[in-house]
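As structure tokens, the structure follows; a few thoughts come after it.
Excluded from the complex is one protein chain; the other protein chains are retained at their positions.
The chains carry the letters A and B, assigned in the order they are written, with residues numbered from 1 in each.
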Amino acid sequence: MDIFIQQIVNGLTIGSIFALVALGYTMVYGVMKLINFAHGDMVALSAYVGLVLYTQFVGSGMPQAFIIILVFLITALIIAAAGVILERLAYRPLRNAPRLSAVVSALGASMLIQNGIMLYWGPNILTFPIGIFPETSWVIFGATITFIQAFMLILTVVLMVSLTMFINFTKYGTAIRASSINQDAAKLMGINVNMVVTIIFIIGAVLGSVGGLFIGIYYRGIEFTLGWNYGLSAFIAAILGGIGNIPGSMVGGYLLGLFTALISGYVSSVWAEAFTYILLIVILIFRPTGILGERVAEKV
Amino acid sequence: MRKLVILSLAVLISALFAGTAIADTIKIGVQAPITGQYANEGQGIDNAARLLAKQYNAKGGILGKKLEVFTCDDEGQAMKAAICAKELVQKDVIMVIGSYTSCAALAAQKTYFRAGVLQTTDGTSDDLVKEGYWTFFRNSNPNSAAAVFTADYLVNFKDFDRIAVVSDFSSYATGLADSVVAEIKKAGGNVIDYSKIKSKSQNFTPVLTKIKSMNPDAIYFAGYYSDGGLLRAQQKQLGIDAAFVGGDANDNEEFINLAGSAAEGSKIINVPTPDMLAYDSAKKFLAAYEKEYGKKMPSTWALLNADGMYAFLTAI
Partner (left out) sequence: MKKTTIAYIVFFAVMALIPFVSNNLWITIATTFCIFSVVALSVDIVLGRAGMFDMGHAVFFGLGAYATAIMNVHFEMNILMAIQVAILLPAIVAIVISSPIVHLRGDYLLVATVGFNIVFVQMLRNNFLGLTGGDDGIFGVDAEALGLYLDDPMIVYFMAFTLLLLTLLVIRNLEKSKAGRALHYVQEDPIASESIGINTRFYRVFSFSLGAAIAGLAGFIFTIQYTAVSPSAFDFMTSVMFFAIVLVGGKASIPGILAGTFIMFVLPEVFKGFETYRYFVFGIAMIVSMVLRPQGIFPAKYGKLPKYVTEDK
């Protein structure tokens, strides 16, 4: 039983990362109907930026907690700026072009960022230093939870609750929801869709940057291909929950984390990845709008 | 449709440019992972081979001919290696140093054999000598020898009763893990689990948690350092109190960086590290390497490959 709980904890930890990154995919898809392939690489970029910032600050004599907050904030700012620039240069000119052109542009942006990281930081693995967080851990029902894991879970939940409130109870949130239902109608109602797009890119980038820092701090080794590894999983999470559906991708992230943990723990570590994708295909065939997605009749 | 004409012209011109300029040199190929996951090792092998060639050239070369080194990046992958093999053969090299990974060396083997090009590698997979090509020489211990030693160490020397084996999907790791499992069983040991992790996936906790439930005495990991370090760190973090023993490809300084404080107490079974070697020539070569490139050799593998090249050159 304690092993089962441990697997749940494992699943929730990686699930937090999936959920944070998945939100970036889902929000962009919701409004622009575009799979933003470059989002995963933004996450990788944030891990590298975070590492540079942390090594800058760590010797400065500031208290550790303050350094951590600073690193999270500045990384989020830089990645948000990068996200906005990316949208301006690579996606906005293609707003009215055929859908696939934007997909190719996104793939190009992904290659650009990924290989830019490789050229600048080198192809080798870089490591976050140890001792960023205290190495305390607690044993609950026989399962070990470390300080970092607890921090990750709590921060993710806080971010998600705030995002849900923002989407549901503010003016901007209403604008985002309206634009994702029907962009043209939203424009007619006087909503500045360009501004909505900028906002979702900022939110997506900020959440992604937190995910990227989690990867760096928790797993410690970062590599330039990291964006594809996590990006693809997070994207699946977004689809599991119903792409375009914000609560859906939170649920999807945690479900995917739990699913992979339990499959590789109890069924087969060798075939875990294949099982995940078979699940994905089955869900697509029988419920293409995802677990939480609403069944909407296809518009003609 | 002028574009098509331009395109064809481009093809033709680029084909013409590919003229061959053959100088009177002895050509040596280096086939190594210069980029990708094992870039660190590949660059070490390349540097070592170039250094050795430079040393020879300073002494006037061999048989009055200068040595020239060509490098081909195989990224440690079998298909790329097959392409590299053809490329190097077409450049008329007489010998090839490399590659780092067993599968890359394996895939290239046959091409070199047909062309009569000598090949030396640090690859440890047992399949390497299965075909018995006369052009093929290895410069390190085969996996099976390492497996016998590992099993002996785990079962007889350390008296571990419950051993969990972990590998990744690469041919090197699968081969090593398979033979270690077989040898442990032969030595009367008890393999309680044999799992695989996906290289680079970083999240190894599900597999480790499963292993934890089996109360192992030791975890043997047969993969590469980039995963090994993380595996060890996560093992500690989950509070699994078992000894960690790594296969030879964990022998890299990055392992310690990745594992952090958990690196302490983990053991890696390999031939001696560069600075542990007692031979004078080896020490001299290492010093020269450090002077030339301003950094230490990444691991023994580069040295072993240089060693293989040295043997070939002496033979000529």
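The working rule: a contact is a pair of C-beta atoms (placed from the backbone, for glycine too) under 8 Å apart; a residue touches a chain by one contact, two chains touch by 3 or more.
Fair warning: this is a prediction, and the values are worked out from it, not measured in the lab.
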Of the residues A:T13, A:T26, A:S46 or A:S105, I need the one that contacts the missing chain. A:S105
Out of B:A107, B:A249 or B:L286, only one touches the absent chain, namely B:A107
Answer key for A:Q6, A:T75, A:Q114 or A:T127 versus the chain not shown reads A:Q114
Interface residues of chain B toward the undisplayed chain are 1-5, 7-12, 14-20, 35, 73, 77-80, 82-83, 86-87, 90, 103, 106-107, 109-111, 131, 169-171, 174
Touching the missing chain, which residues of chain A? 29, 33, 35, 89-90, 93-94, 97-105, 107-116, 118-119, 232, 235-236, 239, 243, 270-271, 273-274, 277-278, 280-281, 284-285, 288, 298, 300
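Everything below uses one rule, namely that only the chains that are shown with their structure count from here on.
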For chain A versus chain B, what separation do you get between their C-alpha means, in angstrom? 35
State the interface residues of chain A toward chain B in the complex, per the touch definition above. 3, 6-7, 10-11, 13-14, 123-125, 127, 130, 135, 137, 139, 144, 146, 215, 219-221, 223, 225, 229, 260-266, 269-270, 272-273
In the complex, go through chain B and note every residue touching chain A. 35-36, 39-40, 195-198, 200-203, 205-207, 209-210, 212-213, 226, 229-230, 233, 237-239, 254, 257-258, 260-261
